[in-house]
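All remarks here apply to the structure that follows.
This part shows chain A:
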Amino acid sequence: MKDQLGSFIGRLQPGWTVECSTDGYGVTVGWCVLETAGDLLPVAAAVKQAGGRLSTITAYQPKDANATVREIAYHFDMDGDTLTVTVRLPRLGAEIDSLTPLFRNADWNEREFMELYDIQVRNHPDPRRLFVDATVDPAILDRLIPFSTMVNSASTKTLWERIMAKTGGEQ
Partner candidate 1 sequence: MTTYTIPVGPLHVALEEPMYFKVEVTGETIASVDINAGHVHRGVEYLTMQRNFYQNITLTERLCSLCSNSHPTTYCTALEAIAGIRIPERARYLRVIADEIKRVASNLFNVAIMAHIIGFDSLFMHVMETREVAQDVKETIFGNRMDLGANRIGGVRYDLDAKNQDYLSQQMERMKADLAEIVDIYRNNSMIALRTVGVGVLPHDKALEYAVVGPVARGSGVAYDVRSKAPYAAYDRLDVPVVTETGGDVRARALVRLREVQVAIDLIQQCLRDMPDGPIAIGGLPRIPAGEAIAKSEAPRGELIYYLRTDGSDKPERLKWRVPSYMNWDALHVMMEGNRISDIPLIVNSIDPCISCTER
Partner candidate 2 sequence: MSAPMSDLFSLLFAILVFPGGLFALCFGLVLKGLDRRLAARLQRRVGPPLLQPLFDLVKLARKRTLVPDIACKPLFLAAPMAGCVSMALAAALIPIPGVYDPDPLLGDLLVVLYLLAVPAVALMIAGSASGSSYGAIGFSREMALMLAYEGPLLMVLATVAVKTGLAQGGFVTFSLSEIVRYQQEHGAYLADPWMWPAVLAFLAFFPANLGIAPFDIPEAESEVLEGPLLEYSGPPLGLFKVMSALKAVVVLSLGVVLFFPTAPDGAAGLLVHLLKLAVLSLAGVTVLRTAIGRMRIDQAVLFYLKWPEALAIAGLAAVLALA
């Protein structure tokens, strides 16, 4: 484990835990789960003090359709080691604080999960859409019906019908 991750672990407050595993190359990966979203900013501040850098943020759809909780994973680079802080949020109407005051580069990451998932970010400096075209519905990745069955596999199907129609005669 490198000094940065160690330094962060030294700053842990009661209720925060980190599980670490080190691979054959000596690279450590730490996992930290936060039950209360309010802990995110203090944890991020501790990461920053330890010298960490925000790598990326992953939001995802809960696997279970009836789940009441959803998660966002914040990945920090600690001088080569990686720390992942997973925050639990309510499934519906999830809101989270923006990390931009601490890590400038959270900007795009947060805009991205705002447009793809049903999550709001408080105090985001520029909450416009980032990549997804205005014609696409909001929170597209939170839909439970696989999108392909709705729109496009129809186009794939007609495609194959055409190919087969063209070749069927030859058979």
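Candidate entries met the following condition: all candidates are chains of the complex that A comes from, given by their letters.
Here is the rule we go by: a contact is a pair of C-beta atoms (placed from the backbone, for glycine too) under 8 Å apart; a residue touches a chain by one contact, two chains touch by 3 or more; residues count from 1.
All values derive from a computational prediction rather than experimental measurement.
K.L.:
Candidates 1 or 2: which touches chain A in this complex?
P.N.:
Touching partner of chain A: 1.
K.L.:
Mind listing the chain A positions that touch candidate 1 in their complex?
P.N.:
So the residues of chain A in touch with candidate 1 come to 23-27, 29, 31, 53-56, 58, 60-61, 63, 73, 75, 77, 79-82, 84, 103-105, 107-109, 129-133, 140-141, 146-148.
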